[in-house]
Structure formats: C-alpha cells, structure tokens
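What you see is the complex with one protein chain gone and the rest in place.
Going by the order they are written in, the chains are A, B and C; count residues from 1 in each one.
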Amino acid sequence: MEIKLRYYGQLQEATGKSEEIISKHFSTIGQLNDYLMKSYPKLENHNYKIAQNNIIESYNNPLIGNRIDLLPPFSGG
Amino acid sequence: MEIKLRYYGQLQEATGKSEEIISKHFSTIGQLNDYLMKSYPKLENHNYKIAQNNIIESYNNPLIGNRIDLLPPFSGG
Amino acid sequence: MNKKIKNIFVEGPITPSSIAKSIENHQTKSMIGAHNIFLGQVRADIIGKKKIIAIEYSAQIEISNQLCHEIREAAFLKYDLTCMHIYHSIGKVKAGEICFFVFVSSSHRSPVFQSLEKIVNEIKDRLPIFGKEIFDDKTYQWKVNN
Partner (left out) sequence: MNKKIKNIFVEGPITPSSIAKSIENHQTKSMIGAHNIFLGQVRADIIGKKKIIAIEYSAQIEISNQLCHEIREAAFLKYDLTCMHIYHSIGKVKAGEICFFVFVSSSHRSPVFQSLEKIVNEIKDRLPIFGKEIFDDKTYQWKVNN
C-alpha cells in the first residue's frame, strides 16, 4: 500500500524532507510511527501529532488512509 | 448668586429650555432641585443626576458651584 | 496621572477608513502582539410599526471626557496595556453606521480580552451621553441602555 507522508514545520528539518511516498503495510498509526522514528532518529526530539486523511488520530487507531501528516506543535495566531 | 443651569436630553422637553441663568441662593443641591421641581413639574416624571461644576453630586452636597447640569439616564454606546 | 484629557467625541459616524488608519498607526509599535476592538453600530430596531433610522447623540462633553480619562487611567494601571483609543459619536449617526469605538492593544492577548469589555461597560454606564432614536416617520424616543 502506498502512503504519502508529509512533514510540517521543524519536522522537515528532522527528516530532511517535506514529503515522500512509501510502500509498506502497518496495522496501526503507532506502528507507522515506530518505523518513522527508526528511519529518522531525530524525530525522537520532537512532539508531534499524526493525521490520517486529514483527521488527527491516536496511535492505537488502525492505519487505513493513504495520506499521513506529521504535525509539530501548533503555533498559529 | 448667579447659577447657570443646563438641561440635557429629554429634560430639555420637560423644562422647555436647554439652559438658563437664575439668581437665587440654595444651601444644597437638593434645595435647588426642590425649586426646579416646583418650577418644572414635568421633571417629576424623570430620573436624572445633577452635576455641579462638572462633577456629579449627591443631593446633600452643598451648592457652591455656578454651573449646574441636569443629566437624564445615560445611553451612550 | 497628569496626562492631558483627550476629547473622545467625533462629529457624526466613525468611519471604517478612520478605524483602518488607527490600526495602521500601530504597525510601528512592534512590541504589540494583540489588538482588541469593540465597535458599537446603530441598529435599525423596529418598535411597533416604526423603524429607527438614526440616533442623534448629545453629551455633557466635559464630564464625559473627564470620566473617560479616569476609566482609561484606571485600566492602564490594572491591565498590561500598550495603547488605548476611545471614540464616541456626537450628532447624527444613521442605522448601520458606527457610533462607538474602543481599541486596546497589548504585547499579549490576555490583557486585551480582560480589559475591553470592562472599559466598554464602564463608558456606557458612567458617561453622560444621550441618544435620541429617530424613527422613519420623524418621531423619536430617548434611548435607554439596558
């Protein structure tokens, strides 16, 4: 399954990219996150939320979407 | 003693004038008010505050100023 | 507390362009992070079969400006505000036009939210300003604040 990953704000520096497409299978958002933490060890120094198909999800939720966004702390306004 | 009286808002209708100068002596604001109520019976139907030399005063205060304003309920904003 | 007493009254409505000008004047004050603006607009209330088309404001100008000065100085003492601007119309303001403008600024948002409503309410409660509501049939009634 193809997953489009987008990295926002300071996470673009932690990963060295703004987006990428990976072809892998994960049962949960948390499993995907474990994979990303291994791929980009600098992510460990960051807080972020993960959105799946434009909805912010918890790590226990099943991974069913194909668009995943990593969102660092919000600082609008 | 000359007292300049000014009437604001609907009190101009109750008294039929916007200002006048009277030459009389009153010890307190309240005494002046009694006199005005007699002169303009329609004032009885109105709530108002009395200011003396640009300060809103209570009826017990001595009348020492020469500028008196009758102020109906405030409705700014 | 020896600041000069400002005149809050402007003849006729407060225009959107004058509000824009006031906002623009704050863009050089680079320590400001938050503005909060209250605008009072004349409502075309319908009472029975009559509609309000304008309010004609009068005021005891000296007392109003003095009390507004006190309200302003007390707010500066109580809240961490950078700027405060207050204007009220005198004379005729048509329905839909703006008659009252209170503008507070601070480095952060809490002080502007904490202060603005209180300043607005104090001005409405304490300043001797009188509104004559003009109906579309040329009759009128005196405005009552609730």
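Here is the rule we use: a contact is a pair of C-beta atoms (placed from the backbone, for glycine too) under 8 Å apart; a residue touches a chain by one contact, two chains touch by 3 or more.
Computed from a predicted model, the values in this text were never measured in an experiment.
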Practice problem: Considering the entire complex, write down the shown chains that touch the omitted one. | Solution: A, C
Self-check item: Hidden partner interface residues of subunit A, rising order
Solution: 6, 8-10, 49, 51, 54-56, 69, 71-77
Practice problem: Extract the touching residues of subunit C with respect to the undisplayed chain. | Solution: 16-17, 19-21, 23-24, 26-44, 95-98, 105, 107, 109, 112-113, 116-117, 120
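Keep in mind that, in the parts below, only the chains that are shown with their structure count from here on.
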Exercise. Calculate how many whole Å lie between the centre of subunit B and the centre of subunit C, each centre taken as the average of the chain's C-alpha atoms.
Key: 27
Quiz item: Where does subunit C touch two or more other chains at once, residue-wise?
Solution: none
Practice problem: Please set out, as single numbers or ranges, the residues of subunit B touching at least two other chains. | Solution: none
